[in-house]
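The following block contains the structure, expressed as structure tokens.
Every protein chain except one is present and positioned as in the full complex.
Chain nomenclature is as follows: A, B, C and D, assigned in order of appearance, with residue numbering initiated at 1 for each chain independently.
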Amino acid sequence: MSATTWGWLVILLPLLGSITIGLGFRALPERAAGLIGVGAVGLAFACSVAMLISLLGDPAESRHHASSLWDYANAGGLDIQLGIYVDPLSVFMALVVSGVSALIHIYSYSYMQSDRGYRRFFSFLNFFVFSMLLLVLAGNFVLLIVGWAFVGFTSYALISFWYRRETATKAGMKAFVINVVGDIGLVLAAFLIFRELGVFNYEEVFAAAPHHFTTNDGTIVAICCLLLIGAFAKSAQIPFHTWLPDAMEGPTPVSALIHAATMVTAGVYLIARAHPLFELAPTAADISAVVGAVTLIIAGTIAIVVTDLKRIIAYSTLSQVGYMIMGVSIGAYSAGMFHLMTHAFFKSLLFMAAGSIIAAMANEQNIDKISGFRRAMPFTGACLVIGSLALSGFPSTSGFFSKDEILSFATARGGWYTAFGVAGYVGALLTGIYSFRLVFRVLGGEPNDEAKELMDTGHVVHGEPRNPATGQAEDTEVGYPGAEHHIAEQAPGMKIAMGALAVLALFGGIVQIPGLDDLVTKFLEPTFADSVIVPADTTGHEWFGLAIGGVVAFAGIGIAYFLYIARPGTAPALEKRFQGIHDFLFHKWYFDEAIDFLIYRPTIAIGSFANRVFERIVVDGVVNGATDVVRSAGGVVKAAQSGFVRAYALLLFAGFAGLALYFLIVSS
Amino acid sequence: MTFDPPHIDYAGISPIIALTAGLCVVLMTAVFNPLKRTAPFLTLLTLGVTGGLGIWQWGEPKDLIANALRIDDLALAILFICLLTAAATVLLSFREPAVENAGSGEYHALLLGSVLGMALLVQASNLISFFVGLETLSIPLYILCATNLRQERSLESGLKYLIVGSLGSATLLYGLAFVYGSTGSTDFGEIARGVASDGVLGDPLLLIGIAMTGVGLAFKTSVAPFHQWTPDVYEGAPTPITSFMAVATKAAAFCVFIRFFDYALGAESGDWNVALAVLAAISIVAGNVGALGQDSLKRMLGYSGVAQAGYMLGGLVVASESGVNALVFYLAIYLFMNLAAFAVIVARERQSAYGDDIRSVEGLGAEQPHLAWPLTIAMLGLAGLPLTAGFIGKLYLIEALVAGDFTWLAVFIAVGSMISLAYYLRVVAAMWMRSAPQAEAKAKAKATKASNMPAIAGASPEADPIDPRAGSRIYLAGPAALAAAATVFFGIIPQPLVEFSEHAGRAIFSLVG
Amino acid sequence: MLSWLIWAPLAVGVIGMALPKRLAGLWAIAGTAFVLGMAISLVTGFDTAGGMQQTTDVTWIKGLGVDYSLGVDGLSVFLILLTALIWLPATAYAAFQGQDRPQLFFGMMLLSETATLGAFCAQDLLLFVLFFDLMLIPFYFLFGVWGKDIPGGVTARAATLKMLIYTLVGSLLMLVGAIATAILSAHGGDITFSMRELAAHPLGSGSQYWIFWFFAAAFLVKMPAFMLHGWMPDAYRIAPLPALAVFSAVLSKVGAYGFLRVVLPIFPDATVHFQEIVLVIALAGVLYGSIMAFTQTNLRLIAGYSSVAQLGFITLGILALRPDGANGALLQIGNHGLVVAPLILIIAVVAARTGTDDLREMGGLATRAPILAAVFLIVILANLAMPGSANFIGEFYILNGVFQAKIVYAIVASLGIALAAFYSLRMYQKVMHDRGPEGESRSREISYRESLAVVPLVLCIVGLALYPQLVLKKTDNSASSAVAATCLRGANGEISVANGYGCPGGLPTFGTAPPANPGLELPSAGLEPVK
Amino acid sequence: MVEVAFFAGAIGALGGAIAVVGLRNPFYSVLALIIHLTALAGLFLLLYAQFVTAAQVVIYAGGVMVLYVFVAAYVGGVEEPAWEPIPGQRILAPLLAGALFIEISIAVLGSSLSGLGSEGPELPLGFGTPADIGQILLERFLIVFEAASILLLLAAVGAVVLAGRKPGDGETTGAVSAAGVMGFTPDRGETAPAESGEAG
Partner (left out) sequence: MAVEWYLVLSALLFAVGAGGVLVRRSLLVILLCLEIMLNAGNLALVAFSRMHGNADGQIFAIVVMVVAACEVVVGLGLIVAIFRRKLPLNVDDLRGLKG
């Protein structure tokens, strides 16, 4: 079978899984639904591997295949095919997506068991995998947009999975609307591409673009900026990032899968995919890199003060995606993709561990209330530590290699690109601090009640769950973890998934160690062969960079240790000392408020103005005015109809006189 | 001095002879008591015979009796409309209190007299027969309007009609005198030649004559601002007579309007068409806005008649064959639409306590759909909605107007129709979208009271007796249903009626040449 | 064939009037199902390459030049199918719901189907006007008699009258305009209202300019377009929902169809001349409708204002005067019909459960009614033109057309997409998610009968999402030629009015560069990486 | 001579007319109208319309006016109130009448028709005599003649219907039409001379 056939199978399997679970939601036993879900994604992963093998069988220069099922929409001069494009980049993404998804499915199989919405969950989750695979395998911009929107929708559906929580539904809405804004950016970019080139297919677009555009042509910059809107919205880059922290309202596996490992990296994929365009528009690429850098630092600063367990990880995701965006924007494509992969491993691991803890805490996520879990949940604790190490780029972990490859590429490229490297190291320091702040606060300290109970009895029993944000009682009937909670310590599925990811997070970096091997770069080589950005030899820079990275990571972890373990009183003291800065950071730089003030409120104001004033005065006013004129004319006619026959005679003669006058005038 | 008797074509004047003879026979029944009940049937017979003779003469245009009359397809077409209306009026007049008051024989004789006037008018081919025909039409109507002698309103309407009508006649007469004076002849053909001759065309004497003639005819056709008698008289007159006036008078007057203006004064059309167009526009506006919010259905139809007269005048304004076709077509369908409406109004008048007030038809859709449907169709037709003949009629008129470069008047028609929806649909809404338990209850209560205490009912002069079964009387429901059916039929298959009216148009324009 | 299709509903309706009450509904369902069958066979027999098909041409009113002329082409074929497709479930729903005076209700429903099918099939301008006006009569009754008065607000009668007068303002002027067109283009010769003839001999641009507005007014009111939508809120508030479903799904589209069928081919110069004005109106409709939709709390009004916005999109597509825009508009006409009908039926289902139309009094319905929620969700996603739905393809085509023609309008209009996402999801969330003000004990799952009416439509949405080409391939020829009329002008074939795209052979070319090489080459082929 | 006769007749006709309008008592108005009609008859004579003159005197001054006098006497002379209930009528009515007069006069005087300024052509012998009129009436206006007689019949019937006593009036229960004929003779009496007058 050819690579594209495998590709179609990869897409189709999760879709079938989703439909089967969805249609059979009454008939299927819960366990079967879970198995179907896991199986579908597992098979998809297997097919991805098969696709990889099939692709590797081709000579390097012909490792790209397009395939179309049918004319999707072909009329009026537009030709949109239902087609996929298989090349090393898409295969790489498909592997990462289906692989991580498979593990997270396994995790969810256990984690979600106490949830009434189990089948719905798996149906959506499978649908998400389908959408994400569609996104990465799409063969043209329109189908890319379709996949793009599908993941956005599934993201919405899963964020507001517990739809009886108002916070969850609001967060879902926010995510969806911001994502739609991104979609519009893509759509407009597609229009512009079509206007210039008349096609939507990747191959044709990328082949024609260099002939059509000159470097930094205004149009190509516009196209790339529009693509960037899409990428930023999906990858939660500033200023479109506000939805991601709120998205943590969803179940934890969702956060792991969608909001860490796969969907939020779609922007990175997009830039890498469209790199022939971005290289024609260096201005746009630079904008993108700057945004990435800014995001990684701002997100890092916020992560330091946030107290919500999952939100800390979410901000760290923002920050890490910032690295990737920065990387692919400055031309470090394979480094960016490499970081994407390792990030998928350690970030999902982190979320899984967090999920385990949250389950034990009955959905309490405030780290002020969590402490001392190191002995109550040793396996989870270990995973959390491994994840954090990889995240902060502790030497020899996967994150260490991937992050530093990006930064060294930046410094190697020289010029002002060095600034990106510096920003990256600053970010890395912040990463070390906040990730170990989390580790130390959660694992360290005195065991709290839940931890104690767990240690004493081996299980936790909670009362009626309540939403900490609103105080509302959760509606467990429609799907919210009930009294029975699943933690990694006791659920084999969770343990397997986390164990596998821990291994990958620790050792995933070995596929690409500077000077030793470069599997990822080599594999992706055919895709990026046309790249014009090839800096001079980077090995030296890389080793130097690795050294700095290691130091920075140590420093970060050290600071965290100092603040939270060695001198526990320092952090609150600093908070007091720098109250203003703390508040500023704690309110997430007031982005939400700004968006609310600048966009949401004006729209509502216009709407209510339209409702109260415009509709009544202008729209109805025109009609009422016309009606009034007619009615008052009727009044005049009726007043003339006074009943006095002599008045009628008068009018008759008046009409006569008028008519006669007219005729006299005509005759003269 | 030799006496040169005119040639009399008895075939040609046979409709008039039949009507005259019928009139005399019907009048006899008033004298001979045992025959009293036969008057309506004799009237119907007369109308039927006249109609038959008319059909016999269809398609054979000829001048009669020294050019005093001309029988042609235009005359016959309008005569048929008048005859049909009159026949329907006879049916609607069964058990009408006005008939009891006036005496059946006299009532029907007067009706026939008016029809005779119409027969003369539509055929009139010189000024004198024009005037006599018009008066023969009008004078019986003045009386008929007042025949419901017990009702003050009936008397008032008769008197108002008489006074204003006589004013109109006097003005018309004066105008005719001036037309005669400027052309030197009373014969339409001679006038046409005279008008076209040098020195007369555009002369103020002629034009003032035209103005006054126009006023007189506009008055008869209820064109604003000479319309003010219409709502009052329509409301006050006995309803069958109102229906007769609404259609037949208008039709006959429009016929002579066509014959006189398009034929005799055809050469002057460049001067009078703008003036008439303005009158038409005023009528459309005044009629439509006046009808808004009228509670009396007859009054509403009176105003609506003013507006419709404005539409129809459009057919005259363009002075073209297609204009006349359109006008005749519109008159024909106007007959059906009005008839359906008035038949229902008569039925409800006798059945409910509200007379012709709009409340009398509330809830009719649920209670008596066989009455509600005709009235609904009539209202939709008058409003000019599709699948009724009213739509085709407006289409015809607008087409003639646009072709005659009077598009602005066509726009007036469109805007007027729009306004008219408000009052036509008010009736429809009353029938289908309201329920009327109270009205029915009151009516029933009143009916029982009336049957129990005839003496009191007789003593109360304003109250007409209630006939609870009026809604299902065949002589009321039948015409209503037939007219409604015709309205729909000609809305879907208008071709027969189109050809009918084309005959009429050709008749007049073959004279013009 | 077409005559059968048009008049069958009326015949069924008339017979139904004589049936006993309990049979009326079933009889009407059978009738609409039969019509649907005919429509499907019409579509399957449709020849994609051919122009006007299934033509009937009989002189109707000889003296007036009016013909009973019917035909189907790419513009109308799917609209006919849509009509038949929407009427069946709406009728079925109404029958399941149970109606007061059912014979009359279904008679009116079927009469309206006849009128709508007639408008889509008419190839004679006057016949079109006639059917266009006729559509109003049954809806006057449907809304007026079976509408519900709003306590303390508008009555059904008043709202219906307002709607009727509003829409007739346009239609009556359109009648004048149609007649003027025929007469002016006859130049004193025989008058004909045949659309083909009229398009072949366009009027001078001076006449076109004013007649254009007579037609545009009629169509824009019907849609309704921004500023002309004053009748809509009241009418939507009071209307009986099954009737509203067909009204919103099909009747509002007749206006858009009219632009394609009548205005573009017959008044090409005026269309080009006034393009921007209509675009502005449409754009205002998109934005205004969307903003209003998300500030409303009444479900019916959300659907209503969302229709205003959607019709704005459709108008934009048509007035882009490009084949892609026109194709998109046609596709979107179908899509929106398919979406809004189930949407309104779902509103009916929801209203039957909660006893209210107001969002503020709803919430959490999904707990007891997951199937209803799923069906609703699909409809909502299609409504917000989720990529992957046919609605997306429709809007994509439309906006692409506008983008290539007038770039600014497309960019502003794309705001409408974001707003659509907002108001559609908001509606879904407030009904299905979150919590109602006081428990949701009354909520129950969609019943078997209700789903019989709703689910097939949803399946159609899904099917079309998978294969929108089904529609596009049949509309392409006709839509392109309708648009091409605006650039092919002049008696000798010279282009006297350019719509801005060159139009060689009637079709615009794309881009300023030659199209890309269709061969499948490596993106990097021929390019040496810069070392 | 002719001028004197004309002005005498004109003053009589006009004065009579103004008196009809001006006199408060309807009875006096009726009498004034008789003067008006008689003066007009004189003018007709000046215009060589002998038969019209005769008819004017016989029908109008003789017949119709008698009817008026009867009715005026029957209903009694009711004085009109001086108060004018219709706003503007008192000002507009004379203005309008004046305007009509001026407009018609302009039309007459402004006309370029040649005959207006002359006394008219030489007339054939017997113009306007009863014989002449009778011949024209029967040769050319036969139908008008017949129609006029029917019209009179109808008017008579109408008068019976309107003024006749009805059973409901409670006076007699006999045949309606018979009662009408009996109860209202004057108009019956009037129609006969009118018909016979024309026949002659």
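What we mean here is this: a residue touches a chain if its C-beta (ideal position, glycine included) is under 8 Å from a C-beta of that chain, and two chains touch if they have at least 3 such contacts.
In this text, all values refer to a predicted model and were calculated from it rather than measured experimentally.
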{"item": "Which displayed chains the hidden chain touches across the whole complex", "value": "A, B, D"}
{"item": "Residue of B:C24, B:L45, B:L159 or B:L201 in touch with the missing chain, whole complex considered", "value": "B:L159"}
{"item": "Given B:Y180, B:F391 or B:Y424, the one touching the chain that is not displayed", "value": "B:Y180"}
{"item": "Missing-partner contacts on chain A, residue numbers", "value": "638, 641-646, 649-650, 653"}
{"item": "Absent chain, residues of chain D that touch it", "value": "2-3, 6, 10, 13-14, 17-18, 20-21, 26, 29-30, 33, 36-37, 40, 43-44, 46-49, 51-52, 55-56, 59-60, 63-64, 67-68, 71-72, 74-75, 78, 80-81, 85-86, 89-90, 92-94, 96-98, 100-101, 104-105, 108-109, 115-124, 127-128, 132-133, 136-137, 140-141, 144, 148, 151-152, 154-156, 158-163, 169, 184, 187, 190-191, 194, 198"}
{"item": "Interface residues of chain B (partner: the chain not displayed)", "value": "127-128, 131-132, 135, 139, 142-143, 146, 149, 152-153, 155-160, 162-163, 166-167, 169-171, 173-174, 176-178, 180-181, 184-186, 231-233, 235-236, 294, 299"}
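Throughout what follows, only the chains that are shown with their structure count from here on.
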{"item": "Rounded Å distance, chain B centre to chain D centre (Cα mean)", "value": "29"}
{"item": "Chain B-chain C separation of Cα centroids, rounded to whole Å", "value": "44"}
{"item": "Per-residue overlap in chain D, given as positions that touch at least 2 other chains", "value": "103-104, 106-107, 110"}
{"item": "Contacts with two or more other chains, residues of chain C listed in rising order", "value": "none"}
{"item": "Residues of chain A touching chain D in the complex", "value": "642, 644, 646-647, 650, 653-654, 656-657, 660-661, 664, 667-668"}
{"item": "Footprint of chain C on chain B - complex, ascending", "value": "322, 325, 365-366, 380, 384-387, 391-392, 394-396, 398-399, 402-403, 407, 410-411, 413-415, 417-418, 421-422, 425-426, 428-429, 432-434, 494-495, 498-499, 502"}
{"item": "Residues of chain A that touch chain B when the two form their complex", "value": "630-631, 633-634, 636-638, 640-641, 643, 645, 647-649, 651-652, 654-656, 659-660, 662-664, 666-668"}
